[in-house]
Structures are given as C-alpha cells and as structure tokens.
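Each chain you see keeps its place in the complex, though not every chain is here.
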Amino acid sequence: MGMLISEDLIGSLNETARAAHEDEFGALGRKLERRGVDIEALVKRAMAWSVAVPTWGVGTGGTRFARFPGKGEPRNIHDKLADCGVIQQLTRGTRTVSPHIPWDKVSDYNALRQEAAQDGLGFDAVNSNTFQDQADQALSYRYRSLANARSDIRAQAVAHNIECIEIGKAFGSPALTVWIGDGTNFAGQQSLSGMFENYLKAMEEVYAALPPNMGLFIEHKMYEPAFYSTVISDWGASLMAAQHLGPQAQCLVDLGHHAPNVNIEQIVARLVHVGRLAGFHFNDSKYGDDDLDSGSVDPFRLFLVVNELDEAEQRGAKGFDPAYMIDQSHNVTDPIESLMASAVEIARAHMQASLVDRKALSEAQEANDVMAAHRTLKAGFLTDVSPILAEARMRQGGAYDPIAAYRASGYRDRVAQERPEVKGAGGGIV
Amino acid sequence: MGMLISEDLIGSLNETARAAHEDEFGALGRKLERRGVDIEALVKRAMAWSVAVPTWGVGTGGTRFARFPGKGEPRNIHDKLADCGVIQQLTRGTRTVSPHIPWDKVSDYNALRQEAAQDGLGFDAVNSNTFQDQADQALSYRYRSLANARSDIRAQAVAHNIECIEIGKAFGSPALTVWIGDGTNFAGQQSLSGMFENYLKAMEEVYAALPPNMGLFIEHKMYEPAFYSTVISDWGASLMAAQHLGPQAQCLVDLGHHAPNVNIEQIVARLVHVGRLAGFHFNDSKYGDDDLDSGSVDPFRLFLVVNELDEAEQRGAKGFDPAYMIDQSHNVTDPIESLMASAVEIARAHMQASLVDRKALSEAQEANDVMAAHRTLKAGFLTDVSPILAEARMRQGGAYDPIAAYRASGYRDRVAQERPEVKGAGGGIV
C-alpha cells in the first residue's frame, strides 16, 4: 500500500497529455457518431472490463536453459501483491489476482485479503501445483500426479488440490484451476486410456470437495513438460473430463496450449455452445507455449478470440460467465511493464470487438456476402480505440500512459532497495 | 471377375518363392517360440484381418495444380470393382469396398452386389458428397452444404444424405460416412457457432432417416477445402455432434486430418473410452492432408495407432467395433499397386501390434519402468513379420509378393486396351 505510486505524479502526467487526448478522443467520438455509435457507452464498457493478473507473473520467468532475473524481484506474496497493486493502480483494468499454491501460502488469509483490498485487489481462481516436487513432499511427481498409476501418489495430489479448495475459500476465490503436466515421454510408457481413467478417478475426489459456488477449471495443454503424450492435451479431452465430473467442472482455454495453426476462436465458440467455457488465459506465442505478452505476436488472433467472447456475451449465451486471466512468462522485460502493456492490449481487443456492428455482420452473413462480412468484422479491429482506453483509465484515476507513469515513478528502483538481488540462475538443465 | 489374374500365375510365382519363404517363416517361428508366442495363432489372426478399399482410390488423384492420369483409368463403378477385385485377390486382406455417391450410383444395386461378390467383395460404409456441385444440382454448395445458413440448401444436402442411406441399404452398407468441407475462408464470413448449429439441425434429419442397424460416421478434418475455419475441425467437435445426435452417431478418425504434431493414437484412445470410435481412415502424410500411401511417411505412427486399436480389441473395450478403410490419393503411382502395398503395410502394423507382450507391458507400466515399457512396445515394431503376412496371403490363395504378381500379370496393359486414355488435366485452379 505504501508502495503505490503517487497520485499527484499520475495526475500531473495525465494533465500534460490532456490537450492531445481531447483532440483524439473528440475526433474518434465524431467518427463513431457517424457510424451511429455512442462513445460514452463505450467508455463505460471499457471501465467495466477487468482481467486477472497471476501472482507469479510479477517475477522474471525463464526457460530450461537459463533464467536472467531483473532488479527487485518479489520475494513473497506480499511483494507480489504490491507489484500487482501498481498494475491495477495505473491500468484500472486488473482488479483481481490469481494465486498459486504452495507459492502463495500464508498463515492468515483474512489479513492477506485486507492487504490486497488496500491496493484495490481481490482474488480470482486459485491454482494448484502438482507439476513440481516441493521440499517437504513425501512422494515424487516424476511419473505424474493425478494420473499416476500408483494410488498413493494420486492420493497425495488429490489432498493438495483439496487443500487448495480450502485456501480458495479463504481467498474468496470463485474457482480452482487444475493444470497438470501429467503425460509421457515415450510411446508405451503408460497406457493412454489408463492414465485418463486414473485422472478421472482422482478428479472425482477433488470435485466432491468443491463447495457449491466454486468452479473446477480444467486447463488443457498439448505438450510440455511431457513430450510424447499429455493426459489433458486438448479441449476434447478437457470437455470429456468436465462432462464426466459434473456441472461445476468447466474448460479453461490458454492461447498457447494448442497445436500449430489451430483455430482457437472456434474452440471458444464450441465450449460456449456446450456451456462449458470456464474462461481464458491470455498470452501470445509464435512457436509453442511461448508465454509472450498478449497481443505482441498476433494481435488479430487476440481480437478474434475476444470477439468470440464478446459475441457470446452480447447475445446472452446460456451459462456464459467466463473468468479472464493473463498467464505469461516475462523473461526479458520488467514484468510490471509487460503485465500493464498486456492488460491494455487485451482491453484494446475487447473495445475493438465491442465496436463490431453485429447487426450488419449478421445481415452480411445471412446474405453470404463474404467480403462485406469480413470487412464489417475487421472494421472493429482497424479502429484505433486508444483514446477510449485512455479515457477509461483516467476517469478511474489511472494513467494516460501507464508505462510512462511507472517509469517516472521510480518504483522498480525503490523496491530494489529492499528486495535483495537474485543471481542469474543457469540450471544446467539442457 | 473375368478380369481377375490367373490363379496359375499366382501359384507358380508363389512356388518360386517357397524355399526362401519356408526358411524365413521357420526362423521367425523359432524366434517367436522363444518369446512364448505361437506363430500359427498369428497366421490365423493375420488371415482374419481386412481393411476396406475406397472405390475412388483406384483412379489417379491430383492436386489443385494438376492431375496426371495413368494408363487404363477406371471409367465407372464396374471398372473400379474389377480393380478392387485384383487387390483383394492378391492381398486377401481387402474384402470390402467403400462406395461414393453420386460417383458410384447405378440402376440395379442387387446386380452390383452380385458383380462384387464374384470378385470376393462386399460393401462397407457409403460416402456422401456435398463438397462439390453436381451437374444436375439445383443449388450450389459454394457457401457450404449441411451447415449453410440457407434452409433450402441445407434441405438439398439432407436429401442427398438420405438418398445415400437408401443406397447404403441396397449396398448392404453398415454405415453412412459424412464428411463435409463446410467452413469459411475469412474471419467473420459466418458465425462460428451459427454454422455448427445449422449443421446439427441438418444432421438431426439425416440421423432420423437411419435404419436401426446403420451407423452414422462423422469425419472431422482440420482444414481444406476451407482455409479459415472448418465446422467439424477436430475430434472434439465431432464428438459433440455425435453426442447431440444419438447412439448411432460415431466419430471417424483419418490420419491426415489433424493439426501438426498431434498425438493421434491418444485421440483413438479417448474415442474408445467414450464408446464413439466409428473407425479409421488409413493413409499417411508429412505436411497436410497429403493422402500418401499408408506407412510410407511414418510407419511407427501407423503402428502406434493400430496398436491402440489392437489394445482396445484385446481388452474387450465396451462397444468397440470399428470400421477400417484406406483413404488415399495416388498421384504418381499405379493406384492398384499403392492400395496393395498400403493394405500390406496396415496388416504389418496389425501383426506387429499383435506381437506386443501386453502382460509384460502392463507390468512395466505399473512399475513406472519407462525404458522397459517402451522397449516392450517397440519389440513388436522391430519384429519383421513379413513371413506371417506372406503365409496368410498364400494360405488364402493370394500372392507371396502381390506387386510382383500384379506386374507379371499384365493387368494394367490389359485393361488399358478397353479403357480409353484420359488426357492430362491441368485445371488452371491455382
């Protein structure tokens, strides 16, 4: 709380940009008015938007080859909340954080909720971890966790997930997200059907421990850390598992967890159709699960995904109430900057999608007027909605340019004074 | 029938190979005996194996750039049956053909069944075609067929499929296979969810026309001919459709219809688990839906797929009764040779999978002995089962070396005398 950036600084920087902003906001307003769109309604819609930030995302990430930490790496959940508070303060579109267990375990969750609330933050879905061995752990997950052939290892993984549910209650989390790395590196290593059956058995126990108002989000991923097969490798397997478990189980889609070339927005549409879309993990990727900043590789794909979400919301698709979260690895940038920039890019896609003339689009689709339909959709993407996003931020006390304000504030240097330097870590894991 | 190859020729060629064959068959028998495996049981298993041949597969295929026909191209279903008869005569493992409507329509299906039976052939699943416009067709499928936004176009496509069901009854076909190219080339061209809903509505009518003993096989494909989105693009969408329609609807897997790098044998395992595996379309591919000869690009992948099918059969997976078919495009080889070679390669994978010591495999899996499990599986693949396949062919009157026998018979030159030459076709479709 004491760490937040001075409101005076934000205000004075915003004031410097005021004249230019008003010219651009005004011009966009006139342009939209000519399309029959009220910019005020869009500003309000932009102000209502929010995406969760992962607590682990404010630390520098790495690869199996190396990790190059930056200055002022957060040491614990308190440092992480401070960093997330700055992100929310400047962007005003990241009102929740998504914690990770055991990394974010504390002794007093009520105190932590109050600490977060002081920075304007609440808690989103809690994430369990059975893809690593913890120091105090009895049995190893070397050969899988929830899908392990051994019932004692499965039981340990189930117990951890049930503990996460309890912690989630303490956090006020709406859901438990379960991502496992379980799979195999060799053909024949395990029975492909046997692993799935073991997974279902274990997840039945986790599901049974859910309170009625908590969701169980199943996150699929094509590969990595397993390189021959992965138990929950695609949305089909995720859906089969969710259907098996019950109505509180839903399917979480991460942009980087698919095979090359896959049409991800259509997967969103299918899960909406069947009423099982848990939500979306935003990031971007060019090759594998690169976990790059949202919108940095293929912003039109981001737009198309968000457009599908927007379309579902606007037509009131049954049971549609997804959770949105950023899930990225920041290896060469200041994580706070990357998370702010990503939050803005996702909000941009949301605003561009909001601009799509859905009536004209439907008419063109019904008439099989391919070119008109495509152009109607793309008109949203081609509109520079930056003035709306800036207006929405400033009306809520955020920054005209979050990264400029962050840099001007000296926050990173400030926290680096109390957070010790972390040495470059090269694990020799090649 | 009159076209079949002389049994004397086959017999005398087999006789020439006899001594070598007996040496190799004997050596393999001793080797398997040392593993506790009875070669006689495997020969019987090999003799029971069969895979269907597509009637259109005996014609030369092509690409959007060009088609280079060969000599003696079949003119009609009668020529195609003659060619398929030769394939079955020499390989003894392709006892059915899979017809395509409207290409294989005739006035008298009873006569056609008798004609086929004389060549030892029955009929497998019938395939509908709404990915092309036929000359006498009222409405165009330019903008999709069963998933079209226009109800009159959907109705035409439904009527065609219902006609196929009727023809299938006349053929004695166990199933109707529905593959559609429906999709879009542009983002926004159609509503991704709307297309799926239209598809389901249309398929409900097709499903309603099924007799109780006929299956409805839904075949997914990632892309081509649609290049932005495809309605039934993956096994998840296929499964959702099958679940929507009812128990007679099942999911057909084609080796070339997936995103790059996808683990196809795991998809087979998932569809077996949920009791919806219709069957498999065999071919091979390196890039997209290349439709190359089975086992010519990645024979170990073919083995792993067939191994999954074999494993399901041997453990008596509930409701497991798949249909197997070859589906390839032969652009630069004699289609008869390619189909015979492919039938042998699929039978090889089946025999290699049959050799896997499933008890030892299970024990290694339960012990998490990764190396032992992988080696146990791969031991099947590394065994040269050619002598078993040859023995199974010869015991049924087939050829020791089907391609050598075919070449010696002069069949292609013989049919080329009565089948007119087809000019090289370059469609200018680029």
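The first chain written gets the first letter, and so on, giving A and B; residue counts start at 1 in each chain.
Going forward, contacts are C-beta pairs under 8 Å (C-beta built on N, C-alpha and C of every residue); 3 or more make two chains touch, one makes a residue touch a chain.
In this text, all values refer to a predicted model and were calculated from it rather than measured experimentally.
**Student:** Start from the 2 shown copies and tell me what the total comes to for the whole assembly.
**Tutor:** 4
Note that in this section only the chains that are shown with their structure count from here on.
**Student:** What's the rotation angle, in degrees and to the nearest 5, for a C-alpha fit of chain A onto chain B?
**Tutor:** That pair's rotation angle lands at 180 degrees.
**Student:** Whole-Å distance, chain A centre to chain B centre, using C-alpha means?
**Tutor:** 42
**Student:** Chain A touches which residues of chain B in the complex?
**Tutor:** By the definition above, chain B touches chain A via 143, 149-150, 184-194, 196-197, 222-223, 228-230, 233-237, 239-240, 258-263, 265-267, 269-270, 272-274, 300, 304, 308, 311-312, 317, 361-362, 365-366, 368, 370-371, 373-374, 376-378.
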